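What you see is the complex with one protein chain gone and the rest in place.
Labels for the chains are A and B, by order of writing; each one numbers its residues from 1.
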Amino acid sequence: MKPGTIVAAALLIILAALPLLTQAFDQRYLLSVGTRIVIWSIAAVSLNMILGYGGLVSFGHAAFFGIGGYAVGILSAEGIQSGWVQWPVALGASILWAALVGALSLRTRGVYFIMITLAFAQLVYYLASGLAGYGGDDGLNISRSRFSGLIDLRDKATFYWLCFALLCATLWFCGRLANSRFGYVLRGAKSNELRMMALGFPVFRYRLVACIIAGAFGGLAGILLANEGAYVSPAMMSWVKSGDLIVIVVLGGIGTLFGPLYGAIAFFALEEMLKPLLDLVHKGWGEYWQIVFGPLLVLVALYARGGMASLLKARG
Amino acid sequence: MEYLLIQVLNGVQLGLLMFLLAAGLTLTFGIMDLVNLAHGSLYMMGAYIAWTFVTWTDSFVLGALLALPATFALGMAVEAVVMRRLYARDHLDQVLATFGLILFFNELVRVLWGPAGKSIAVPPFLSRTIEILPGVPYPAYRFALIVVGAVVAILLAWLVARTRLGMLIRAGASNRRMIAALGVNIELLFSLVFGLGAVFAGLAGLMAAPISSVKIGMGDDILILAFVIIVIGGIGSIKGAFVAAMLVGQIDIVGRAFLPDLLKTVMPPASASAAAPAISQVLVYILMAGVLVWRPTGLFGQRA
Partner (left out) sequence: MSEPLLSTDRLVKRFGGLLATDNVTIDVRPGEIHALIGPNGAGKTTLVGQLTGNLTPDSGTIHFAGRDVTRLPADARVRLGLGRSFQITSVLREFSALENVALAMQAHDGHSFRFLADVRKNTARTDAARRGLAAVGLEPRATAAAAALSHGEQRQLEIAMALAGAPKLLLLDEPMAGMGAEESQRMVELLRGLKRQCGMLLIEHDMDAVFALADRITVLVYGRVLASGAPDAIRADPEVRQAYLGEETG
């Protein structure tokens, strides 16, 4: 087996056993960090489908956190607690939004694409903060979706395992997608869009479908995020969150299957580690961990192209 | 009627402020093909540096005059340390690196100036109102902002249209290889343009300080607005940035001023006043989406 495969398998095994581990070592807090890592990984994998394989730099992917989350939140606030209703509605809303944004944004190229996706995400952000009936800027407390008799999402370990299973499904789908006919067209269009069109591929349609798929998985992550915190707010789709998602994908290794997972783990682990590390250097400095993290991102952008996944590849 | 006039003036004032911020951004974008998310950090740094100098000299004007060269030096330093290595990279690397810079500067401000916001007082000689029309008072400081903003805009227009530097800037925005062929020291040109952009951003930050407040992250949201403006105007176009800034300024202010009353006709007053600012923001983004769908490279843009 290649070293990349071994590392990925080991990571997945650890993640699968996380609730047991945190219970054994009595580190309940780590389970909630783990849950967030898993959910963010789903979103990052979905962003990687268009960013990594499609070369489409979307700066508005966090909008799907919000749309998936608010669909659940609004239904919950209106008294509809059933996940059987909430989840399909949330996924449908995400797909609709992805189709609309994709159809309009894919007319533009390069920086304009980056900015128009950002603008659409801001639009949802401000719409949500204008929803006075649903908490406005302050957001909305909700209760977790109910799947009566099937699964109880209020149990932390159960919820974690559900998220983990969905991450595995997302990874499986993305891996298949990358090497399918569709995936090759998407990657071909990233390599040379004009050539693909000259070959007879209606590139726009393929990209639009890619955006819709990515949006659906992004919406799924939003549903889970809303359930994780039992809370939705505009902050979950601020542009900084979209930036964080890009950081995770690039940090982990753009256009690689497990890169987004590595990136998400590194992103959250860095936060958890930099704080105590800086506190160790000087009491109180931990609070300012981003003063180290920021330049770290600059260094990654300048010198670590290919991200963490390429490190594994280089060793092998 | 007077209310409308005052709101339009407020829109002009916001538009000019946004133009200062957007001008530097559109120049670095157009010439160096650089997506600089950290431009908003320079706006914030300009305001904080100004606060320090104003507090130290006890004079707004003196403080501002000291803060501008300091922001220029900061801009040149950032350019030399980070930006220079990013010009040849793709946009994704630029987004990542400058996103990192935002985190750095926000945290740096917290370390140097503390987490609490600062405020800069309106200078005494401007803390009054003037009559713009008989019987229509307007805050003198805001009026001064309009004057300064307009002067800088005219200066910039002159710089770009009439000077050798401006000729190079225009040439660079439409064809980067051409300036290399002219035998110009590109490194120096890029540094200068970046520094210039930093000064404009700093100026916008310090001028905005007395009417908003000086706080961490103050550059982040306004940066997005500045990006929207240069994308609407067309990347690299000063004229486009100006037109778009004016449009956005009007939509934002007039929207905030008149939407609540308009909304109250269709929804309860409390909801209306909560929704109005959000909707006026939304209008700005709808304008941008509309422009890009209609013209994918902005109003005055050439390159994709």
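In the analysis below, contacts are C-beta pairs under 8 Å (C-beta built on N, C-alpha and C of every residue); 3 or more make two chains touch, one makes a residue touch a chain.
If you're wondering where the values come from, they're calculated on a predicted model, not measured in any experiment.
Shown chains touched by the missing chain in the whole complex: A.
Summary of contacts with the chain left out: across A:40, A:206 or A:267, the touching residue is A:206. Of the options A:163, A:185 or A:211, the residue whose C-beta touches the omitted chain is A:185. For subunit A, the residues touching the absent chain in the complete assembly are 173, 176-177, 179-185, 187-188, 191-192, 194-203, 206, 209, 213.
One rule holds in what follows: only the chains that are shown with their structure count from here on.
Remark: subunit B residues 29, 35, 37, 82, 85-86, 89, 91-97, 99-108, 110-111, 220, 224, 227-228, 231, 235, 270-271, 274-279, 281-282, 285-286, 288-289, 292-293, 296-298, 304 touch subunit A in the complex.
Residue ranges of subunit A in contact with subunit B, taken from their complex: 51, 57, 59, 104-105, 107-112, 114-116, 118-120, 122-123, 126-127, 129-133, 136, 239-240, 243, 246-247, 250, 254, 288-291, 293-298, 300-302, 305.
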